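With one protein chain withheld, the remaining protein chains of the complex are depicted in position.
Showing chain A:
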Amino acid sequence: MLKIENLHVKLEEEDKQILKGVDLTVEAGKVHAIMGPNGSGKSTLSYVLSGRGGYEVTEGSATLDGIDLLGMEPEERAAAGLFLAFQYPVEIPGVGNMTFLRTAVNAQRKARGEEELSSTDFLKTIRAKAKDLNIDADMLKRPVNVGFSGGEKKRNEILQMAMLEPRMCILDETDSGLDVDAMRLVSDGVNALRDAGRGFLVITHYQRLLDHIRPDVVHIMADGRIVKSGGPELALEVERNGYADILEGAA
């Protein structure tokens, strides 16, 4: 489903290479986790895939279901089924959370040539999904992420994901800033979306998130490359011994 080949990326503004040949394939129905030390390029990978500015792809490719992602605008990638849950969700003052989501849902539907969702259907759907994530009516009305706690912001990201029903979900350090209860809520939300047609790429520093969202494959990223891949046990190894051993082994 998501296929990344030999991806090289540098910063647009300065001559700094961040990704130095990433190869990664996420199959439909699978959860892949990427772990790695700070500065290894994990977040950059998520940004480049979703189309944020400031990066330049110098080599390689990334496709979703065979379609070139890198040539598309961010909104086209979203309509094609790609979703990024932000590490730092952005505040948009004055724009109600619900308005934001409805605009997004309908923009994607329109881009795909589908009917817009009626107000009633939209309300029904969002209420049900919000309830599962313990998001109350007040939070739906408040401006997007403004004054939200860390946990609220991340739950809100998962709500957006649930509403947009993407085929390929990238979660960028969704566990950062979460307490144990919030982590469980968020993980339950993600697990509820797992199905045979949907792929996940979960970026995290810590193994503890993977206790809740069980990955099929774990990758270790260092210095802009995937240096080691394995099963869930690889995450436990990192938890026990840190990255040093793995990096040495890979070098």
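FYI, a contact is a pair of C-beta atoms (placed from the backbone, for glycine too) under 8 Å apart; a residue touches a chain by one contact, two chains touch by 3 or more; residues count from 1.
As a working rule, contacts and distances are computed from a predicted model.
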Chain excluded from display, named as in UniProt, from "Iron complex transport system ATP-binding protein", "histidine kinase", "SpoVR family protein" or "FeS cluster assembly protein SufB": "FeS cluster assembly protein SufB"
Chain not shown: contacting residue from A:Gly53, A:Gly66 or A:Gly113: A:Gly53
Residue, one of A:Pro74, A:Gly151 or A:Pro232, that touches the chain absent here: A:Pro74
Of A:Ala28, A:Leu70, A:Ile92 or A:Leu247, the one touching the omitted chain in the full complex: A:Ile92
Positions on chain A contacted by the hidden chain, ascending: 50-53, 73-75, 77-79, 83-84, 86, 89-96, 98-108, 111, 116, 119, 141, 143, 160, 164
